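Each chain you see keeps its place in the complex, though not every chain is here.
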Amino acid sequence: MTETRSEAASDDPLRELAEALRRFADERDWEQFHAPKNLAMALSVETAELLEHFQWLGEAESRRLAPETLAKVGEEMADVLLYLVRLSDQLGIDLVQAAKRKMALNAQKYPVERARGSSRKYTDL
Amino acid sequence: MTETRSEAASDDPLRELAEALRRFADERDWEQFHAPKNLAMALSVETAELLEHFQWLGEAESRRLAPETLAKVGEEMADVLLYLVRLSDQLGIDLVQAAKRKMALNAQKYPVERARGSSRKYTDL
Amino acid sequence: MTETRSEAASDDPLRELAEALRRFADERDWEQFHAPKNLAMALSVETAELLEHFQWLGEAESRRLAPETLAKVGEEMADVLLYLVRLSDQLGIDLVQAAKRKMALNAQKYPVERARGSSRKYTDL
């Protein structure tokens, strides 16, 4: 980012979402319910709602979803992201930095030459 | 964003992550395992690993995690984000746009005056 | 079981497990942690540990697990049952009766003639 930019936050869509979610919760007096324990539960519930769309589909089918299903799946994924961002805001965790660090760790853990084509290695992730 | 920037993607950290994950999978020949069905499962598993850190904590305790726990929680959240981004890339879903749309829907669904201080409304999310 | 047996509980393996788990928790002073909220979380975590064994397997592969995997899967399923039984004991719910009631409801919801070979119906379960 250039130094002349003052509203740095507006460049980071996750930070923007975090701030919008904070306002949303404040206005509704929901901060009291948003203990990290509860948000982690809500995140888990949303992930399962996403999973539900895939439970009886074959793997190949899951690669070519009907438009209607895709739209619903997108909504569930949005819910997952929103709770994940809300939780990160409550805990003071920078999600993108954490993800970049994790990717660097994964690159060490699964060197290309040993991991090629094997899900075994991946299972140990 | 400044107009002079040509590589617009580099402004969007989730798109950057999506591209890095795609390269990561390609290099390891893991595309074959990354059917949306399987990625939704992996996402669910990671969310549960996050949940595990909170299962025996009280709500108040979960608001003030020990630094060591916080670090582990951050790693699990990174895993959740990575699978979520990978899944969105496989499905062609723009996560941030989907999240913004969902927030607009939530604002209609939970009007401030009716939702104040009630978790009941939220439960119906 | 023969009529001369007075301790009817021993006929119901889930009730036996519930009693053993109650003793187990009492001896360790764990009752304080076993709020239904927490047990539901623990149940969710164990289910995900089960799910993890299947995430990169094809459906056909999942029908013929290697003996080592099968043994681990059996252990995770045991954990799921144990938390489910513990939760039912804390809430005073008779699991087997609840399951029989649900099966009767399902028989009405998915009449044979309409449900045959369609996962669509099942998805709505």
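Before moving on, here are some points about what is shown:
A, B and C are the chain letters, set down in written order, and residue numbers restart from 1 in every chain.
As a working rule, a residue touches a chain if its C-beta (ideal position, glycine included) is under 8 Å from a C-beta of that chain, and two chains touch if they have at least 3 such contacts.
These numbers come from a predicted model, not from an experiment.
Oligomeric state of the entire complex in this file, given as copies of the one sequence with 3 shown: 4.
Note that only the chains that are shown with their structure count from here on.
Counting the residue numbers that touch the partner chain, subunit A and subunit B have more than half of them in common. Here the CA centre of subunit B is 29 Å from the CA centre of subunit C.
With touch defined as above, residues shared between interfaces to two or more other chains in subunit B number as follows: 33, 38, 41, 44, 47-48, 51, 54. Every residue of subunit B that touches subunit C in the complex is listed here, in rising order: 33, 38, 41-42, 44-45, 47-49, 51-52, 54-56. Listed in rising order, the residues of subunit A touching subunit B in the complex are 2, 5, 11-14, 17, 20-21, 24, 27-30, 32-33, 35-38, 40-41, 43-44, 47-48, 50-51, 53-54, 57-63, 65, 70, 73-75, 77-82, 84-85, 87-88, 90-91, 93, 95-96, 98-103, 106-107, 110, 112, 115-117, 119, 122, 125. Residue ranges on subunit A touching subunit C, taken from their complex, read 41, 44, 52, 55-56, 58-59, 119, 122-123.
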